[in-house]
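Worksheet: one structure, shown below.
One protein chain is absent from this view; the other protein chains keep their places.
Let's turn to chain A:
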Amino acid sequence: MKITPDTKVQNAATFEIFREDHTMGNVIRHKLLQEPQVIFAGYKIPHPLEHNVIIRVQTTNETKPEAMVAKALNDLITEVGYLRTKFMVHK
């Protein structure tokens, strides 16, 4: 992953994730947007032949984009882990 802080906007950064696509891009963006400290979250796949996804995040002054992405990923692990155990019990 490559993190590039925005040179003009405070508390903003882009996260380039290699070898990922809409699956992870959309799911991370969605989780970020549920946080009140996140002002902006969006993702794009700049070119169909390059297998990277870029996520842009801007947060309030209370926190940092890196921290919010880390939280989003943590929450995702909890949610997927929870669903997985639910499915295991039910089948």
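Operating definition for what follows: a contact is a pair of C-beta atoms (placed from the backbone, for glycine too) under 8 Å apart; a residue touches a chain by one contact, two chains touch by 3 or more; residues count from 1.
Heads up, the rule we're going with is that contacts and distances are computed from a predicted model.
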Missing subunit (named according to UniProt) among the choices "NEDD8-activating enzyme E1 regulatory subunit", "Polynucleotide 5'-hydroxyl-kinase GRC3", "DNA-directed RNA polymerase II subunit RPB3" or "VPS9 domain-containing protein" = "DNA-directed RNA polymerase II subunit RPB3"
Listed residues A:Lys8, A:His47 or A:Lys91, member touching the removed chain | A:Lys91
Even though one chain is not shown, chain A touches it at residues 1-5, 15, 17-18, 20, 22-24, 26-31, 34-36, 63-64, 66-67, 69-71, 73-84, 86-88, 90-91
